[in-house]
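All protein chains but one are shown in place.
Which chain is which? They are A, B, C and D, in the order written, and residues in each are numbered from 1.
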Amino acid sequence: MNWLTILIFLPILSALVVGLLPTGAYLKKINIAVAGLQLVVFSWMAIGFSTDVPTSSEYSEASFQFVERANWFELGLGANNSLDVDYFVAVDGISFSLIGLSIVILIIAAVSSLSIQKNIKGYVVLFLLLNGAIIGCFAALDLFLFYLFFEFMLLPMYFLIGIWGGPRREYASIKFFLYTLLGSILILIVLIALYSSSYVPTGVEGVYSHSLNLIDLSKAANYHVEGLLHAEQSGTLLGLTWRHWAFVLVFIGFGIKLPMFPFHTWLPDAHVEAPTPISVILAGILLKVGGYGLIRMGYMLFPSEANDLAWWVALMGVISIIYGGLNALGSNDLKKLIAYSSVGHMGFVLLGLASATSEGVLGATYQMISHGLISPMLFLVSGVLYDRTHNREINNYSGLASKMKLLTVAAVVAFFASLGLPMFSGFVAELLTLLGSFKSGATNGLLPHWMPVVATFGIVISAAYALWTIQRMFFGPFSVKEQSWSDQLYDLTSREKFMLFSLAGLILFLGVFPSFLIDMLDQSVAQLLILMQN
Amino acid sequence: MEGIDFNIALIHYILFSGIIGFVIMSVISFNKRLLVVLGTALALSQCLAACWVYGFIAQNGSLSSSVNWITFQSSTLSLGYWVTTEAALMLCVVTLVSTLVNLFSSVYMGKDPGIRRYYSYLSFFVFAMNGIVLADNLLMLFVFWELVGLASYLLIGFWFDKLPAAKASMKAFLMNKVGDVGFLLGILIVWSNWGTLDLEVLKSMDLDFNNAAVIAAGAMLIFGTIGKSAQMPLSAWLPDAMEGPTPVSALIHAATMVAAGIYLLGRIYFMLAPEVLVALAIIGAVTAITAALTATKQFDIKKVLAYSTISQLGYMVMGMGVGGYAQSIFHLTTHAFFKAGLFLAAGAIIHHLHHALEQQKEPVDPQDMRIMGGLKSKMPFTFVVFLTCTLALVGFPFTSGFLSKDSIIHQSVEWANSHGGWTFIIPIIGFAVVGITAFYMTRQLLLVFFGEPRHEEFSSTTKPKPSALSFSIPLGILAVGSLWFFYSMNPFSAEKSWLVRSFSDANYQYPPVSHLLTSGIALTLLAAGVVFGYTRFGKAEQGMQLDEATTWNNRLLRNNWFQDKILHSLVVGPILRLAGLTVAVEKKIIDAIVNAFGVMMVVLGKVSNIVDRLVVDMFVSLSAKTIGAGGQAFRSLQSGKVYLYITYAFLILITLTIILIY
Amino acid sequence: MEFTNFISYFFIAIVVVASSGIFLTKNVLYAALLLVFSMLGLAGIYVLLNAEFVAVTQIMIYVGGVLVLVVFAIMLAHNYSGKPLVVENNNLKLGLFTVVLFVGVVGYSISGVHYAVQKEQDGANSVEAIGVQLISRNLLSFELIAVFLLVSLVGAIYFASKIRKT
Amino acid sequence: MMSLEPFLYLAGFMFAIGFAVLVIKRNAIFMLVGLELMLNAVNLNFVVFSKMHGTVEGQVVAVFVIVIAACEVAVGLAIILNIYKHFKNIDHHSINELKG
Partner (left out) sequence: MELKNLLENQIVLLKDFLPVGVMALGLVVLLMSELTALKTRYPNAFAWIFIVFFSVGPLFVEPLSVLEAKGSFNILLSLSALVFGLQNWSLTDKSRQNSEYYALVGSIFIGAYVLLNTSHFLVAIIGLELMSIPAYLLTCWNTKKSSYEAGLKYFIYGGFSTAVLLYGVSWWYGATGFLELGSIEVLVVALNQSSTPFVLMTAGCIVIGLAYKIAAFPMHFWSPDAYQEAPTPVVGLFAVVPKIAGFVFLEKLTLVLMGTTHWQSVQKIYLLLAVLSLLLGNLAALKQNKAKRMMAYSSIAHTGFMLFPLLHASESNLSYFHFYLVLYAFMNMALFLFLDYYERKFDVSSLVDFKGLGSKSVFMGVLLLILLISLTGLPPTGGFIAKLLIFTGMYEGLVQSGDLIFLFILILAGINTVIALFYYLKIPYFMFMKKEAVVKKINPKSFLVVNFLGFILVFLITVSFFMPTWLMGIINNVNFVQ
């Protein structure tokens, strides 16, 4: 039995089982147990995972591991063509590390959702469905399966924010659902264009079939001559060939998910209103799905178009960095500040990807994982405060250090990691991204030099808002808006300590010994770059 | 050879003992006595190891080893050591001063509840500082550069419950961060052009200076120095850093951290193009003169010393700029000793005043010189140490300061001779700074030690209890350290000093111009400064009124050339306003534009209303059938009257057929 | 042939006058009666086009059945309401505009029509031909129309019973 | 053979008048009358074309249309009289409670 399939369907099946069980607090323990089991399976897979897969000129099944391929269905479309979709699940360096990240974050979120009191059974079922969808999304290599899991994440998220969220939760959840759905519609159009113009030779001579398999689609040979997405297709609309339009649609579709500058307005609302465990998952994993999708569908299928439009992708990244930073500086709600910091940090991912140099793309993937650890820690810090006093205004607190020592340590570690202090993983990611994007100016001339320079200003801004927040909230004499809070502000409970300091440990480990993760990412990034460079 | 592996092991020990100390002291809660002993012992062991390594390096040249940190397809980023003589020397200086500070703060911080946190931060700082000294490539330099920034952030904000301390630590870190960003850009340029960050490799490439990339890289890298060593544009944070405990100021903001900037220049000296050096000279000179002038008007004992540090750092940067590579490093070493001595002496005074003022009701700032005076008799030993270190600082003969400062001045005169023209300003500023330094140091001496005690509290107390041993040992060592013989036998000629000769590029030779002429000018200026100081501050009260007068230059200098105001209005204010603007933009415009559905529906509602009214009213004066508000969209079509439905439907279809026919 | 032209124009005139009369009158009863005249005119035209059977069904079902029903309904309705029979126009302008537009379109498109073959009438008595057609080719529709009659009458009666229970 | 054009124009005219009555008059029964007129126009068309094509099919259709029209009137009147009972008048224009 393929381990990946177990990882995906374990939570989904347990969701069904929990659905039948009577409601009760013990369900939350089951939730943690499932996530723990997944971690055991993952670590067992990690032992077997080989980090030096040979890179070849084209993607093939050999460049992936834990491959499981089963025929799902052939939908006969009229006489000659048929859409054959198969359950094709596999993992390479990037997706394996992202799965690892999501399992860790899911455990943390499961532990942190022990504080949920309202109808627990519904919560646990939705949580487990979300769990399965996330793992499935990262493991799927068949576009249909990927799209299924990509969309299947929206529904549980909608209800999780909508029912257990803060005061304006309905508005936030519907806005989240509509934005992401619009994004996924754009991706659906590209998906259809892909499989309509795909022309994969099946075993039988002369019989061709449409396929949605990522590996087949990444090879230029598998496209129908007249199909719009054929490499030499000359037809253009408003100056761009159809393949460029496909990349633009995929870029916008996933740009909405990875909050890119113009489409990010759903993130602050969703984060502010979502309960702590859910905003941990939203920040930790869901934003990475956008980045991962962009790598898989954007850069793997349309590499040359991606290079042509690299300038725009990087521009969007840089704007997101600056815009996110400035907004964070200006906002006085702690969760909104952290949300905007996420917009800023994910801007680096775009900058790294657009640079098409080995350091840049490596930096981008590393940033996805490091941000996946840092921003959940930040949200947990704000969650700790919110659980006690139900208020997130930064100006309402000052001098918390004297009352809550351990929280201050955690907050300082989290904020310094987010501004890219060297001992933490954020620094490695931002360093590699900047090295890559600057070097791309010199080597392949994709990005102008001023972009990484502006990005470094972004770093200063992120340092500014991080330190300003620490200074206003944690240091200085102790004074709180309402006196009633002062006795509620007890220090971290053991549960919170476990969550915060395990994350801090991971961030520190990835900061001091990055080679452990980079070796895993290195091969798959190299394989991607071979596609992008030729 | 057995020696190398042993020495590398020693270096490993020196570096990692700091971080291990940090972890142990912050996790395990020792009692106070054990903590102090452990901290000092750790520092001492590091110092001995450093001296051993220096001995080894002095004989058989530099030593280097490195390990791969990040490896990806084509290239690798590595971390390692490149221990040259300057590195070994700096190592000794850092570890020695940290030992003395550890010893000193055992009493100074004795009663402070957070002493455990204090000692762990100190040990973390030493670890970071050693990292900078040992780094063999720009990346490792940058990593420890920022860690030192973190250490100084933690230490300045040690008493975090005091708001000014918290604000000062944030300001320090942010201004360092601005400098670091420049440093990072330099690294980016180096990496993208030459593909490696390793200093030895870069040095062996002997890059030619008229290549634009080299100049750009040099220009960016010196930004790091400007940030860390508080040079002119970014020097506002050092005076505020005095909020931290005095031993911290002694260690970090006098001897080691601020010197890191100079050390960085030393490390990348081979890369610095002539234009960059000229820039350095100018920046150094400007900083020196402005800081010195500000120091003349300060009343807080530590602020005076802080500004004097900035001025001396300006001196060293100027030294580097004018080509005096070895002299600057020499001055850096000597400065570390006597400035640390001055700070620790000030610390002793503050500690003593603190005791005395304990019983005072209304809070009096123990650091304010205006309440001091006549301490000569109260604290004779501290007075002697303070005096010797002041002499060294001012550059009085028979002191280390004289040797190192004059060598820099010689070098600047030499440099001005060779470049001619406007460059003579630099030595002139050099000489002026010597005079001003003499003036403000004598002012400080007079205000603190001579004259009658101004505060009634001191006059009455009996002789203060003898200063603790842990005060006197560090002060003594530092005082001795600032005398001449420790460096070269002949008190008057710097080039014979063993230290200067041991530098790696041994071809340094003494500047030809008559050595005595420049020393003479310097000494006369020195004397003038002292005399002017004495005339002004002979009688303390009268001098003080002069300083407190609100003349324009007093205000200008007391507020450090209004740097804080300029900084706030030019940088901090606009960024905050911009942030406010983006938040407003976010709320109103972006949300509205991107929230397409609401807009689309309203627009469609409007459009269909207009069409509906136009079509219907044009022909039939309908009864007052009010059309619903915006959201009514097609509901208004659904008016309930059957005949209307049919006419609409038929009308639309007929118009369509007509359109299609044409 | 002169005579048939005259007769046909005569009948066309009757129908035109009657139907425009319906449009112009305000009284419902007059409208019903004018409808009778137009139906008779039409029956005449059918006879001219030797579709005698259709003419006869027209007169029997339409004039006899339907219009009697309509007149009966008018009487029944108005005695309930007590309101006058007169009815004003409504939506005149829009309606007229649409009608004029419709006539324009139909007129224009009629001119473009191309008729299929123009065969001579084979003289067989049309009634017998229709009978054969009903049984042979359109047997299905014949059965269906029976079901249709059944259902509509059942429905009509059911709702008629509802009127009584006031 | 006399030309059949005028009959087609007559049918068109009748259809238009039927539509006009249906749309303009304010009375439900007028609507029925309008409907009958339109259906008669259709019948005329069918008869004319069946003569033109020489087949009898047109006339069969005409007969069926007459039957359908009859049933429609029956059902229509049933509904109208019920409406009438509720609304106390027969003017369908003013019946517009169902909005939106």
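In this text, a residue touches a chain if its C-beta (ideal position, glycine included) is under 8 Å from a C-beta of that chain, and two chains touch if they have at least 3 such contacts.
This is a predicted model, so every value here is computed, not measured.
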Residue of A:55, A:196, A:391 or A:444 in touch with the missing chain, whole complex considered: A:196
Of D:10, D:24 or D:71, the residue in touch with the unshown chain: D:71
Missing-chain contacts mapped onto chain C: 105-106, 108-117, 132, 135-141, 143-145, 147-148, 150-152, 154-155, 158-159, 162
Contacts of chain A with the absent chain, listed as residue ranges: 72-79, 81, 83, 119, 122, 147-148, 151-152, 154-155, 158-159, 162-163, 169-170, 174, 177-178, 181-182, 185-186, 188-189, 192-193, 195-197, 226-228, 237
Touching residues (missing chain, whole complex) on chain D: 8, 11, 15, 18-19, 22, 28, 31, 35, 38-39, 41-42, 45-46, 48-49, 52-53, 55, 57-58, 60-61, 64-65, 68, 71-72, 75-76, 78-80, 82-83, 86-87, 92, 95, 97-98, 100
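The rule we apply is simple: only the chains that are shown with their structure count from here on.
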Between the pairs B-C and C-D, the one where more C-beta pairs touch: C-D
Chain centre separation (chain B, chain C; CA means) in Å: 102
Computed distance of Cα centres, chain D from chain A, in Å: 66
Mean-CA-position distance for chain D and chain C (Å): 6
Junction residues of chain A, two or more chains touched: none
Multi-chain contact residues (two or more partners), chain D: 19, 23-24, 93
Chain B-facing residues of chain C, complex: 90-95, 97-98, 101-102, 105, 108
List of chain A residues in touch with chain B within their complex: 175, 178, 262-263, 265, 323, 326-327, 329-331, 358-359, 362, 399, 401-402, 416, 419, 421-423, 427-428, 431-432, 434-435, 438-439, 441-443, 452-453, 456-457, 459-461, 463-464, 467-468, 470-471, 474-478, 514-515, 518-519, 522, 525-526, 529
Parts of chain D lying in touch with chain C, wherever the complex brings them together: 1-2, 4, 6-10, 12-21, 23-27, 29-30, 32-33, 36-37, 40, 43-44, 47-48, 50-54, 56-57, 59-60, 62-64, 66-75, 77-82, 84-85, 88-91, 93
